[in-house]
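Structure record follows, encoded as structure tokens.
As you look at this complex, bear in mind that one protein chain is not there, while each of the others sits in place.
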Amino acid sequence: MLQLIAPNGRPAGDPEVGLRDDQLRELLRLMILARRLDRGCMALQRAGELTVYPPFEGQEAAQIGSAFALAAEDFVFPTFRELAAAIARGIDAVEYLQYHRGTRHGGPYDPIATGFAPICVPLATQLIHAAGWAMGAKLDGKEACALAYFGEGAASEGDSHEAANIAAVFELPVVFFCQRNGWAITVPLEGQTAAPIVRRAEGYGFPGILVDGNDVLAVYAATHAAAERARSGDGPTLIEAVTYRMGPHTTSDDPSRYRDEAEVEHWRARDPIERYRTFLLSVGVVDIEAVAGFEEDAEERVADIRAGIVSVTEPPASDMFDFAFSEPPETLRAQRREALGGD
Amino acid sequence: MLQLIAPNGRPAGDPEVGLRDDQLRELLRLMILARRLDRGCMALQRAGELTVYPPFEGQEAAQIGSAFALAAEDFVFPTFRELAAAIARGIDAVEYLQYHRGTRHGGPYDPIATGFAPICVPLATQLIHAAGWAMGAKLDGKEACALAYFGEGAASEGDSHEAANIAAVFELPVVFFCQRNGWAITVPLEGQTAAPIVRRAEGYGFPGILVDGNDVLAVYAATHAAAERARSGDGPTLIEAVTYRMGPHTTSDDPSRYRDEAEVEHWRARDPIERYRTFLLSVGVVDIEAVAGFEEDAEERVADIRAGIVSVTEPPASDMFDFAFSEPPETLRAQRREALGGD
Amino acid sequence: MVTEVSMVAALNQALVHALAEDPRVLVFGEDVGRAGGIFHVTRGLQEEFGVERVFDTPSAEAGIAGMCVGLALAGWRPVAEMQFDGFSYPGLDQVIGHIAKYRNRTRGRTPMPITIRIPSFGGLRGKEHHGESPETYYAHTAGLKVVVPSSPLDAYRLLRLSIADPDPVIFLEPKALYLATEDGEPSVDGPGIGEAQVVRDGDLCTLIAYGAMVSRCVEAAGSLASEGIECRVLDLRSLVPLDVGAIVACVRTTGRAVVVHEAPLTLGFGAEVTARIMEEAFDDLKAAVVRVTGFDVPYPPASLEDAYRPSVERIAGAVRRTLGSTRSLSSSP
Partner (left out) sequence: MVTEVSMVAALNQALVHALAEDPRVLVFGEDVGRAGGIFHVTRGLQEEFGVERVFDTPSAEAGIAGMCVGLALAGWRPVAEMQFDGFSYPGLDQVIGHIAKYRNRTRGRTPMPITIRIPSFGGLRGKEHHGESPETYYAHTAGLKVVVPSSPLDAYRLLRLSIADPDPVIFLEPKALYLATEDGEPSVDGPGIGEAQVVRDGDLCTLIAYGAMVSRCVEAAGSLASEGIECRVLDLRSLVPLDVGAIVACVRTTGRAVVVHEAPLTLGFGAEVTARIMEEAFDDLKAAVVRVTGFDVPYPPASLEDAYRPSVERIAGAVRRTLGSTRSLSSSP
């Protein structure tokens, strides 16, 4: 398993991944912001400002390390748990959260402009979209890759196989990024697979990388290598990032029904942010003040986001009718009139 | 690749697989019968006695070697090309061929009594049925396994993945038997996969066996081992049998549109029957007379089958209505009355 | 003393009783075992009947549906769950291609006593793919039965009957009614699969619905009654087989009908009901049957759900329309 920083924050192997100090700091800033935002969203949901929310706490390194390794021309295909990747990608959090507020469907932000596909709920379906986009990019001669997130549960779906096999056959520029966070709602890893997900790569004929998903530098390095490989025409890579879902599956879930606190404690000791902070402090890339600054900055940003999202009002009912087709057929316009009056 | 008899009929490795001489002869008899029957069916189709027919010529060793390794309690899940396996399994060929005559759907014979599932056309779907049956057998504490046939084309379907993964997670007694015959209609192997199918096994956490599919003893040995393993509770095995589809995909297909005669010639030199006949003669398990006897016997059997199938008449239209439900709902009975009169 | 039972509890009891009475019954799906299901419908089953008979599957809906076929061939009686309406679609190929056809394919030699439970329809302010009405996909597929309960006690009865049925049954559970309660002892006695039920009497117009829309129709009928408009409400309960006789009997008396469902208008089940009425009760119609349904657009986000699902007002309005319009004489020959 690729690991560059040990859980205790000490270097493990060579932590030189070719990032400048400001970039190394940016990774920490983003992780701190993401954590703060995630907790803020949990609070917003409890306050009734969001319908349901799927927290990613514990997976900050996996999401930010991978998203940070991408270029502007690349395209991300997320699931429903990639808010951290979204902010690393520069997505407006208020727009994004309209999905969880229940005022918009999966793509409230502009997917094309941001290179970030709509939030995708049906497991593994987005992996095929990534292969399709990658084929399109390849046909256009673009030096770009698609990165698709999925979990170990999604890896049980037939679509995950069709996507990987198609990407292999056409040597498509795709990075299949599996966040193996231990659980698929209430089903543990062993209920989904009898072998490490990463081993499947070889069966398709492309490389797989097993990486410590709570080590942001290792995740960055693995993703950067896979993306480079994809862009240079050598085809797909499967990355299995070993991490853990610290919180419930969503705010509707109660993990105490199905898992031990001990397991959670085990992973709490492997917190990705704590680890990276310790590392950066020890190598002197940040100091206590800088970290404190990130915390305050996150506090403010999240306050703004909260203010932004709570002020989002219900959309007009016309929204329902106006986007299903480029030009609503007459039968649909009639339904619109019945529902809203006028035309 | 497991091979016990070289293409020239000489032993390669130790051809001792634990079969008695009469069983060794039976394998040859079945292969000769299968080949004769397959050609007979092609003729029947040209004569307008069958609607479409998918020939298996070239795959006799793969099908008969594997089916012969099974016990009565085991259950076979075929595709649409397993007539050779069917006769090895003792299925009545006339009943089976009613499917190709267009008088019956996939299960003209009794699937439960014969342990041979209905002919299955939607690719890879039967692999999941095999996993389900295997789970049922395991729950019943039976010492039996399911063997499911599929091709390298079917291996691209999501169902092939879900079946393999489920079988692995529940350690089900299944043998996934892939006849890699070079083609999926007009698409060559490299259009379906970028790596040998057998490599996928490891990704699921169970063993895979690459075997010379034109070497009947190697196929028998591989299947026998996999079946034993399954029955003794050690879970699934994936077998990739390398063989070749000598004929068209079906009688509606013209391979000259998409493949070279040279490739076919290459494989003609690796004919599974010729190879095994030479081997048995060289080790003295059969003599020329015995082989001639098999040929005559096959000639007669096929003549009987032909006579049987051509005398099968059109089914009554009532067949359409009487088997969809245990008890046809009134709305359906009304349709039956409209179509047939009476009740 | 009467006991109050929620639909979740009633469904749970139905599964407990089925598992207890028939050792061949198996319950499986995503998250149904260890944790007892997203909606607690399968709660406690694994503890009581063991991990062999009540188990979690990997996230693989084609796998879940396809395993039902294999298990049925091995003589088991699978009761599978698709976690949500919108996630039942990966299983459609196995359902349409095999579960619905298998028995017919072998001329009755391979019965498929399969029940597939699908938490369905909207009303829970769910995310995209969590509020779909999938009934048309299943009801159009020849070889399947499709039932939808509208109350806890009927949910118990219909689920027991579905599990006992020798043919495959798609059991659509109205999520919006999971917490609805009813007084009484769950029992299998009562109307069977294929029988509709009049849940409110009235002679001016028949409201035809199923699932969560039944109570809305009753509500609408209530408010209309205050205007002196007495409506009958027919709960279909079973879409396949369809109780055409009951539909016709009602329309004969009322001469007017309104069909209500959440699914989109085009080819929603209301189309079939309307066509049946046209075919069997045309001469008795005093006005055209009206469909009150979801719209021909993807199910909207939570905040527009109420604008999408048929409201009591829309239903009542439709009834008034049918009463306003009476068959014009011009049309008689």
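Labels A, B and C are assigned to the chains in the order they are written; within every chain, residues are numbered from 1.
Convention: contacts are C-beta pairs under 8 Å (C-beta built on N, C-alpha and C of every residue); 3 or more make two chains touch, one makes a residue touch a chain.
Here the structure is a predicted model, which is why all the values come from computation and not from measurement.
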Check: Any idea which chains on screen the missing one touches?
Finding: A, B, C
Check: Which is it among C:13, C:104, C:197 or C:303 that touches the chain not included here?
Finding: C:104
Margin query: With the missing chain put back, one of B:71, B:269 or B:339 would touch it. Which one?
Written below: B:339
Next item on the list: Using the touch rule from the top, list residues of chain C that touch the missing partner.
Entry: 62, 86, 89-90, 92-93, 96-97, 100-101, 104-105, 128-129, 136-137, 139-140, 142-143, 240, 242, 263-264, 266-272, 274-275, 277-279, 282-291, 295-298, 326-333
Note to self: Need a quick check: the contact residues on chain B for the chain that isn't drawn.
What the structure shows: 51-52, 80, 99, 101-106, 121-123, 153-154, 156-159, 184-187, 191-193, 252, 257-258, 314-315, 317, 319-321, 324, 331-332, 335-336, 339
Check: Going by the touch rule given at the top, which residues of chain A touch the chain that is not shown?
Finding: 75, 104-107, 110-112, 117-118, 122, 125, 128-137, 139-140, 146, 158-159, 162-163, 165-166, 169, 319, 322-326, 329-332
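One rule holds in what follows: only the chains that are shown with their structure count from here on.
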Notebook entry, point to check: Where centres are the averaged C-alpha coordinates, which chain has the largest centre distance to chain C?
Noted result: B
Notebook entry, point to check: Roughly how far is chain A from chain B, going centre to centre by Cα mean, in whole Å?
Noted result: 44
Margin query: On a C-alpha centroid basis, what's the spacing between chain A and chain C, in Å?
Written below: 37
Margin query: On a C-alpha centroid basis, what's the spacing between chain B and chain C, in Å?
Written below: 41
Note to self: At least two partner chains per residue is the criterion; list those residues in chain C.
What the structure shows: 58, 60, 62-63, 90
Note to self: Can you list every residue of chain A that touches 2 or more other chains, as numbers and ranges?
What the structure shows: 156-159, 191-193
